[in-house]
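Following: one structure in structure tokens, then a few remarks.
Missing here is one protein chain; the remaining ones are kept as they sit in the complex.
Naming follows writing order (A and B), and every chain is counted from residue 1.
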Amino acid sequence: METIIEMRGIRKAFPGVVANDNINLVVAPGEIHAILGENGAGKSTLMSILFGLYKADRGEIFLRGEPVSIDNPNDATRLGIGMVHQHFKLVHNFTVTENIVLGQEDRANGLIQLEEAKQKIIALSDQYGLKVNPDSLIEDISVGMQQRVEILKMLYRDADILIFDEPTAVLTPQEVQELINVMRELSNEGKTIILITHKLHEIKSIADRVTVLRKGAQVAVLDVATSSIADMAEAMVGRPVVFDLQKAESTPGDVVLSVRGLSVYSPVYKKNVVNDMTFDVRRGEILCIAGVEGNGQTQLIEAIAGLTESQGEVWLLGENISDDSIRERNLKGISHIPEDRHKHGLVLDFKLSNNLILQNYFEPPMQRRMMLNFSNINEFSASLIERFDVRSGKGIHTNTRSMSGGNQQKAIIAREVIRDTDLLIAVQPTRGLDVGAIEYIHQQLIAQRDQGKAVLMVSLELDEVLSVSDRILVMFEGNHMGEFDAATVSDSELGVAMAGGNR
Amino acid sequence: MKRWWQRSALAENELFVSSLSSVLAIVIGLLFGFLLMVVVSPSESIQGFRIILTGGFNDGLLSVGSMIVFATPLIFTGLSVAFAYRTGLFNIGASGQLMMGALAATAVGVPQWWRYEGELRIAMDNPFLQLGSWHWVAALLAALLAGALWGLIPGVLKAYFNVNEVVATIMLNYIAMFVNSLVITRYLFNSLIGRAFSVVPTALFPRMGMENIFTDGLRSSQANVSFFIAIFFVIVIYFVLNYTVFGYELKAVGFNRDAARYAGMNAKRNLMLSMMISGGLAGMGGASLYLFAGRNLDPVLQILPQGFDGIAIALLGLGSPIGVFFAGMFFSSLKVGGQFLQLLSFRIEIIDIIISVVIYLAALSLILNRLVLYVLKREKQ
Partner (left out) sequence: MKKLLTLMLSVTLVFGLAACAETATEPTPTTPEETTPEETTPETPTFRIAMVTDIGDIDDRSFNQGTWEGVVAFAERNNITHRYYRPLEGGTAASLDAIALAVQGGAEIIVTPGFLFEPAIFQAQQLYPNVRFVLIDGVPQPGDFSEFLVAQNTVSILFDEHESGFLAGYAAVQDGFRELGYFGGVAVPAVVRFGVGFIAGANYAAEELGVTISLGSDRFDYFGSFAPSDDNKNAAAAWYLQGTEIIFVAAGGAGASVMAAAEEAGAKVIGVDVDQAGESTTVVTSALKQLGVVVEQALQAWLDGAFPGGETQVKGASNQGVGLPADFSRFNNPAATEAAYDAIYPLVASGEIDVPATYEELVAFLTAEGISTANIPLQSDVE
């Protein structure tokens, strides 16, 4: 077989963990090759080696049959390799054009020639249907568009091997479809694509072959056409995976959270991004806020948690908490799995145990006479890691920044679920998790419900919304578009509401 | 194959690796100084280098005393900068806070103040004189408060108006300089010497019998209790940062303000407290400079350099209180020891050059850090 990429016997160890162990990755030209594996299996690490971010401890890389040494991303770029990272690497106060040309500036007379670059970007974006505004600042554009910028960045550098690390985790379903179309287009152009994703149906719909990793080792290379989703899941987890979530009927009890006429004004958009929202969440039920990204879900949750100024009232267990501080709300019974794990969820420079006590460090037994009690903290953290299967190199002493994205998310979920509060808010709790972990999280949410907690969830994924929740509330442009029974509602009914119809 | 040092547990220890880079910076700086001396005067270079290495021990216990005295304000300002840094703040204003502390300590410590009736200048007794043997404590506290207040200003500006603390603290350095000059010339001025009045003996830091230790039999150094106060605060700050709930919060706010807020911490309050503590430490540095026999505050318009030295010391000490202590002692040892180069045909500016190189390299320590890691981790193909 003709190959364009061949990674042979790759090994990479970090303190306490072997992230890649004797991996052999073979990719044919023009192929779309998926990489599948649980959180922390070593997917990002393997791609970082190919892109020159890490140096493998052992092993060789052949490109187009030639042995190569890729010491840094510049080498990779020169060899025609581009990469879109799991967490984007864009300069937020630069424009789209500036970000794309960064490091490749064409300098005539010592000045950067942006106009030419802009024309080239416009041409590329037309060719592949990657809609961007070259003059917008990164901080002003949506996540989906930021991703298109990252893709353009690769194309601008004439890459013909394109690596996508979990590109769909942050996208809305529509954007996912657009991205799949773009990848097809690129593949037809003869470009080779390596795709990391946890979503098996995406692999099924677009990839040619899939390499499966488990705990750093390569366990299978499957032909997508002849493998079922269940096959792939089993290869990855090492046991059959239940896709059908088993859950009992919900038996809603007292109202736990009551939101009355809540509005959030945005000075940027000069209007209410959350507009007069009124709803209740009861014990023993999971209410899911559905909607297309950017319709006020984020601000609604921040207002309930106290992170954002708002008008209207929030009642918790019959008490008006509208004027309470964040700390008071938390103590009165709110747990919150935040949407943005790097911004709100974690202090990345803390070690893992310090992140696991972020919500209870000030309470005994984590603290005694205002001194941290390390033996209790360590014991507590270790038990969370064990119970929620948070994988990392050095356990509770791991630097959180070095953890894989999925395991960072699991750490947050562990911390919030264990708090045992009356209300659990979960915003996109499974973003970036592998199927096994998703299954586990879903079960946890349902278990919380069954223990009589009220669960308020936000999700962009219709599948998740339909399978986990008991009731669904649709938001569109900050407005309440109606509530639906998850057991009986149809996809199309939801779709119409999410698009703002039937007002 | 891995070399033995690459396999050792030390190579995995981040603290060890980063300390190594500071040590490396120092070694390179010293070698550079040696090279310079070889160029200037080959015949004396060995002797000169020995003097530099011997540092504060060149003249026995007497110069050890001088080293302690010189190190004390540097440890305070280094601690101030390091503490702010660990809580996510860049305190460039340690100099200003130190000057305010020095001014407050002097104001409490001098025998008399001037007051004005119209144009008429009238002497009045300093009410603090009545404190007797507690006088110096009051002066130290005044310095602490003045520095803390001077640190609080940029803290408030940052917390409520989102003013970058780097800009604010730099500006406040200048304001402190003018305030100093104004207050000294108007209220504390001794026209016989053109400086502030001398601090009365009760307001001086007690020497606690150290004059009998740090002496060459003829003279004694001015070593005093302020050195131990500095050590005390090194330990306190180390303890607060690493073992207390308060320190945990401060660090969380410093590393990620949003996450700290999400977890219910009062980010604004913590930020202001952080700047106050940082300022207070620098303020005490000011007291340690001037609650001192034979030193008088000068109304000259000049920003005292100790605050800026503090930045370098915090850098070299890797932002850790213990590291700051050693870095401060190292600086002081070089400076005090460097004096003895004057017995040879070297200028003491060689010491400043060495220090500059060390700082420069310490600033590059990120790179050095990686270099060390690289050497430790590299595998022979």
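Operating definition for what follows: contacts are C-beta pairs under 8 Å (C-beta built on N, C-alpha and C of every residue); 3 or more make two chains touch, one makes a residue touch a chain.
Keep in mind it's a predicted model, so treat the numbers as computed, not measured.
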| item | value |
| --- | --- |
| Options B:Ser18, B:Ser66 or B:Asn173, residue touching the unrepresented chain | B:Ser66 |
| Of B:Phe16, B:Phe32, B:Phe57 or B:Phe246, the residue in touch with the unshown chain | B:Phe32 |
| Footprint left on chain B by the chain that the document does not show | 28, 32, 35-36, 39-41, 43-44, 47, 59, 63, 66, 69-70, 119, 181, 185, 189, 191-194, 198, 218-219, 221-222, 292-296, 298-302, 335-336, 339-340, 342-350, 353, 357, 360, 364, 367-368, 370-371, 374 |
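The rule is short, and it goes like this: only the chains that are shown with their structure count from here on.
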| item | value |
| --- | --- |
| Chain A and chain B: spacing of chain centres that average the CA atoms, whole Å | 45 |
| Chain B-facing residues of chain A, complex | 15, 57-58, 305, 307, 325-331, 336, 338, 343-350, 354, 358-359, 361-362, 367, 370-372 |
| List of chain B residues in touch with chain A within their complex | 12, 243-246, 248-249, 251-252, 255-256, 258-266, 379 |
